[in-house]
Every structure is written in structure tokens, then in C-alpha cells.
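Just below is one structure, and these are the notes that go with it.
Showing chain A:
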Amino acid sequence: MMTTINAFLAYKGIYFLTFLLLALGLSGIIVCKNYMKKLICMNVMQVAVIFFFLCLGQKDGGTIPVAVEGLSAAADYINPLPHGLMLTAIVVSLGTTGVGLALLLRIKEKYGSIEEDKIIKREKKF
Partner candidate 1 sequence: MKKKLTVLAIALILTLPFTFLDILPSIGDVNSAPNKHVSAYYIENAISECNSPNMVTAVIVDYRAFDTLLETTVMFLAGAVVLLVLARKPSIKNRIVIPKSKRMHKDKSGNPIYKTVNKDVMITVIQPLILVYAVYVLFHGEVSLGGGFQAGALIAMAYILDVLVIPDKKSVFVLPKKNSVALAGLGPFIYTLTGIICLIGGGMFLEYAKLPFPVHTAELHSIGILAVEVGVTIGVAATIITILNAIMERVTFDDDNY
Partner candidate 2 sequence: MISITALSLRPALAVLTTLIASGLIYVTGERVKANTREAITFVAAFINAALVYSMIPAVLAGKTIKLTVIEIVKGIGFAFNVDAAGMVFACVSATLWILTSLYSVGYMRGHGEKNQTGYFAAFAMCICAATGICFAGNLITFFIFFEALTIATYPLVVHYRDEEGTRSGRKYLAYTLISGQIMFAAIVIVYVCCGTLDFVPGGFIKPEDIPMPLMLILFFMMVGAGMVKAGVMPLHSWLPAAMVAPTPVSALLHAVAVVKAGAFATLRVVLYVFGPESAEYCHGADILAWMAVITILVSSLIAIRKDNLKARLAFSTIGQLSYIVLGICILSPSAAAGALYHIVAHAFMKITLFMAAGAIFVTTHKKNISEMVGIGKRMPVTMTAFAVASVGIAGFPFIVGFVSKANIIVGALEQGKPLFACTLIASALLALAYLMPVVYMAFKKDVTNPDFPCKAEASKPMLIPLVITAVIAVVLGVCPNFGLHLYDLACMAGNAIFGIGGSLL
């Protein structure tokens, strides 16, 4: 029993947490009424994806992927590809968040609020 749990925690546990994070982010986007919170939840989701990819690139006994004298086998370094991909994903999420914040600024200016129900009410005036 304990070994099963141990094996689970060691080999799959982080997936569980990542997907939990993803699900929470998603539910936050759906449940929250405040646009700022929605934006934060969106970021949480993106972070979950980044974790997920990094999990895939993990390797037992691997070091950071910068070549060191004497280590040349593939098993010696962790997988560089997910890290590279996630650099891109991070930049993209940065861009998205920035644009989201700029839009929020405009919404706040125009509608005087970033609460969804108030915005829906005031939207009809335009």
C-alpha cells in the first residue's frame, strides 16, 4: 500500500497538482465576477500548463541543460525542449496579460467598474 502511494506521489503526483491548478483556474474564470480576478485565474491556468510541460521534461539524475565537461550522454541533462517551449509560452502569457490589463484599464475608465454584473447593466446604455 505504502509503496503504491509512494510510487504515485513520485511519478504522477505532480500531474495531479498541475491539473488541479488548471481546473481551479478554469473554475475561477467561470465563477468570479470581477474581471481582475478572472484575469488572475487565467494566469493561474497558464502557469499550470507551464508546470505540466516542465513535468514532461523532468529526468532522474539530470542536471540543467548547460553542457559541462565530461557529461555528454542524453541521460545526463534534463530535457531542454519543454523549457524552450515554455519560454515562448511565458512570453505569450505575458503579452496576453499585458493586453488584458490595458483593456481592463479602459473598461474601468468607461464603465466605472470591473464587476461583471455592473458592466452588463451599463453596457446597454451604449
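The candidates were selected such that all candidates are chains of the complex that A comes from, given by their letters.
Please note the rule applied: a residue touches a chain if its C-beta (ideal position, glycine included) is under 8 Å from a C-beta of that chain, and two chains touch if they have at least 3 such contacts; residues count from 1.
From a predicted model like this one, the values you see are computed outputs, not experimental measurements.
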Among 1 or 2, touch partner of chain A in the complex: 1
Touch list for chain A against partner candidate 1, complex: 8, 10-16, 19-20, 23-24, 26-27, 30-31, 55-62, 64-67, 72-77, 79-85, 87-88, 91-92, 94-96, 98-99, 102-103, 105-106, 108-113, 122, 125
